[in-house]
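Shown here: the complex without one of its protein chains, the others still in place.
Think of it as A, B and C in the order they're written, each chain with its own count starting at 1.
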Amino acid sequence: MQIGVIGASRCNAEIEQLASAVGREIGSRGAVLICGGLGGVMEFAAKGAKEAGGFTIGILPGTSKEEANGYIDIPIVTGLGHARNVIIAHSSDSIIAISGEHGTLSEIAIGLKLKKTVIGLNTWDIEGVIRAKTAGEAVEKAITVSKGRDI
Amino acid sequence: MQIGVIGASRCNAEIEQLASAVGREIGSRGAVLICGGLGGVMEFAAKGAKEAGGFTIGILPGTSKEEANGYIDIPIVTGLGHARNVIIAHSSDSIIAISGEHGTLSEIAIGLKLKKTVIGLNTWDIEGVIRAKTAGEAVEKAITVSKGRDI
Amino acid sequence: MQIGVIGASRCNAEIEQLASAVGREIGSRGAVLICGGLGGVMEFAAKGAKEAGGFTIGILPGTSKEEANGYIDIPIVTGLGHARNVIIAHSSDSIIAISGEHGTLSEIAIGLKLKKTVIGLNTWDIEGVIRAKTAGEAVEKAITVSKGRDI
Partner (left out) sequence: MQIGVIGASRCNAEIEQLASAVGREIGSRGAVLICGGLGGVMEFAAKGAKEAGGFTIGILPGTSKEEANGYIDIPIVTGLGHARNVIIAHSSDSIIAISGEHGTLSEIAIGLKLKKTVIGLNTWDIEGVIRAKTAGEAVEKAITVSKGRDI
């Protein structure tokens, strides 16, 4: 099971904690975390996943694996810039969006366009996004959907 | 000057007319129209541009130029699926969004992420989008911005 | 009819003249020239096409239209790096390869993989490439193939 986590590369301490909690839940549930591999939400989610013994994939926009944050097990180096967001959406069984700005919005929209379930934590209020209030609720929903069950 | 027009591949008659009017304005002002090359808003905008003597580019998602609508002068065949939306955003000096669903939302968000001016006609109400009420107003704003002037 | 011209971004004076001659033939025959939009073979081919009254498209690897050479009518800004080569191959009815190094070889191979006719002028000797001895012969063959006829 591969769960995508999307969010901004810069965020405040509160969002960092939320991302970290989401990552820990994903890691402790044995799902693979897929993210954009950079800083902010991506880094703290990956950090959380690794703390819980999980496994992390970073789909990087640039041309060097060196841009991956320190918690990425497998860097996928695309050289595609923002077009790499589509790969995150395609590769995730379900997607958790945390806070974020226009980049995150584009990922939410691509996810919905690709008929993926997108679960939102403190993020854009877009028709089609399923809201969650806690990291635990978000990951529970993501895993349930990824198993092919209704939420 | 290259102006992007984004919107859904299926739309009602009212939106078809709006797209057509936007295309005619772009064509009559001598700007190149860039779009996704398929049906709906893309087709009617391209049709309008051609009626006004304009020039049209279609950035296609599939692997054949045959999928272009009948009003595309230059089909750019990407084979990239939804990732082709990023090319539309990058290649446009400014972008006009007409109505649309999640695919259009992703294009709006990518445009804003890339610091392009996005002008909205009857579309998603997203922070950063500049609203216009008529096709003429939208194209006037798009051209003004593309010349590097404030609106 | 859209004819792709591929080759290195740096080349000697002899290859510049060859690229320019190919571009002039394409332009004078009324075909659209598609290239990577940068320097070397791409620039001289586009220059030749413009001198003959032709029309040119540059599929750029970076994120700014400013990187296009001065003879590109329509810059398509991809932000995809080397992955943009696939778009050149997909968008061309036939492809002329001029000299070149590993980048050109990758474009030749992608073209052949996509079942495009690739005509070679002083380039890699790869099975499947149709050799030509002059710019005129190369463009004649490219146009014949693009019309769906055998060569």
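We take it that contacts are C-beta pairs under 8 Å (C-beta built on N, C-alpha and C of every residue); 3 or more make two chains touch, one makes a residue touch a chain.
Please read all numbers here as calculations on a predicted model, not as lab measurements.
J.: Just name the one of A:21, A:35, A:49 or A:87 that touches the chain not displayed here.
T.: That would be A:87, which touches the missing chain.
J.: Touch as defined at the start, partner being the missing chain; which of A:32, A:95, A:126 or A:143 qualifies?
T.: A:32
J.: With respect to the chain omitted from the figure, which of A:8, A:45, A:77 or A:95 is a touching residue?
T.: Touches the omitted chain: A:77.
J.: Give the residue, chosen from C:1, C:52, C:112 or C:130, that touches the chain omitted from the document.
T.: Checking each option in C:1, C:52, C:112 or C:130, the one touching the absent chain turns out to be C:112.
J.: If the hidden chain were put back, which residues of subunit C would touch it?
T.: Here the touching residues of subunit C are 80-83, 86, 101-103, 105-106, 108-110, 112-114, 126, 128.
J.: For subunit B, which residues lie in contact with the unshown chain of the complex?
T.: Residues of subunit B in contact with the hidden chain: 63, 79-83.
J.: Applying the definition given at the start, please give the residues of subunit A touching the unseen chain.
T.: Residues touching the hidden chain, for subunit A, are 2, 32, 57, 59, 63, 65, 74-80, 86-87, 90-91, 114.
We adopt the following convention: only the chains that are shown with their structure count from here on.
J.: Just curious, how far off is subunit B from subunit A if you go by their C-alpha centres, in Å?
T.: Averaging C-alpha atoms per chain gives centres 30 Å apart.
J.: How many angstrom lie between the CA centroids of subunit A and subunit C, rounded to a whole number?
T.: The computed centroid separation for subunit A versus subunit C comes out at 40 Å.
J.: Pull out every residue in subunit C that's touching 2 or more other chains.
T.: 63, 79-80
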